[in-house]
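What you see is part of a larger complex, with each chain still in position.
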């Protein structure tokens, strides 16, 4: 850690370190573009951001820079996180988080043209869009960096990064851990992206889900091809004693055609204080939020409940990415 | 006034004065939490804010601080006031003033979880919510200060503070005044809160309303228990000659089951230039706005029309409160 770049007063050497990692001017579209080394770099910057926020709330690193926050579907959590990240770095935001569908778009403008318009006003664009591939279209249209904040069934790479960062922050390492994914592993985009990232580390993975919500085969094959130890099971009870991380997602009633089946299995994926009594003393519980009842609110006061700290890490990760793609960032 | 704290360059003594008043880190939920002394303190700070804005527009007192402005129902006036207040102090805002209902909330997230999420990004939360008690729930959930910007039939304390501050600013004092509340005294939340605050001062109160919109008994009893001189009447004509303050609210047609009755009484509560001819030369007319036709627009040019100055005072009060709860504010 001694020689890690200090992003708040970059000298030429540090600037070149940053440039070497190739983020300046780049889009953030997919977890696939990250290597363990570039992840380490972003995580180190995110830690600096945390320290800076703790010390003085914000910096003026991105003063004079403007972020277009373009959300074609509402996502309060994600847009708020990016807005806070930009503002805490001294930058400004054009918030286009509501009603995009009523404006230019309804006049028939293509995403390409909307992006080319917004890049005239801004230095970086954060895009949320309901359609897979929208982020790539936007990135192709824009000369300025585009950050994918979720494109439908596609990716949501900043969520995956903050998830991985949280594990590293909470447990001090990634290698050697047993990580259990719990709940809806079939449709859960965050599970897929985090699983992909984890294949770069020496981890043991467990996948806990109902039969109809098992991890899709191609993700499972990626994990196996990477030589990870994998276990699949129907109940979180099977992994609770050995897991270092419980990454919980919601099992939605709507996924079941046979409601009797839902009733039968739903409690297998619910985290309660009673279940936590059997967990390791240093295990952590994560959740991408919003949560409904898959984590009992009584668990919130358990120091091992990491999901709100995870939210905060999202802001630090986004600060790091904004600084990085803007090149000094 | 000589020794009042100068909020823009706080030394240790001044900081401790501020802390003594107990605002640092506190929630602003109800008018009941204010004493005449703490009101005086906030009003003094608000006066400083006015002077600062007049001199240079803004300050950098809250630079690096972030306000989450979370409005579950739209209120342009109130949200704009808080946003301007935060921005003029050099802070930043996450504006969540539209469509909250379409986002996390629609995914079943509780207010508790939404608040716990937003507090990760921000230093203070301003909440508007249609349900009474929502502000208290939010305050219990958050470690950072929550300011109640109206919770349904509950309270809207910053409105009450700006109302009281306006009287003090316009007339130079609170004690010794005759204050007439006019219009809908039954449902008018601002009337109830201001009435409660006024019981702490040596004032004479008149309540002018139709029979069906009289001040509820519990508020009336509070006033009487505080030993105030009280008068109730059906027509503003009865108080116009002696009132120092006319606090006007709208008598809504919808409140009447018998429309003939509405037609009969509506003009008793309407402020016109002709009526103002009979008012004291230093009387003021206030209104929480929006106004429809309960104040004739011709009154706007009367120097005694204080309602737009009252709006401006709202910004100063909110600046003072934001600075105070953020502890140096």
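By letter and in written order, the chains are A and B; residue numbering begins at 1 in each of them.
Note that in this section a residue touches a chain if its C-beta (ideal position, glycine included) is under 8 Å from a C-beta of that chain, and two chains touch if they have at least 3 such contacts.
Since the structure is predicted, the reported quantities are computational estimates derived from the model, not experimental observations.
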Homomeric complex, total chain copies (2 given): 3
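In the analysis below, only the chains that are shown with their structure count from here on.
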Sites on chain B touched by chain A in the complex: 63-66, 68, 92-96, 98-100, 102-104, 107-109, 112-114, 116-118, 120-123
Chain A residues touching chain B - in the complex, by the definition given at the top: 56-59, 74-77, 80-81, 83-84, 87-88, 95, 97-99, 289-292, 297, 308-309, 311-312, 314-315
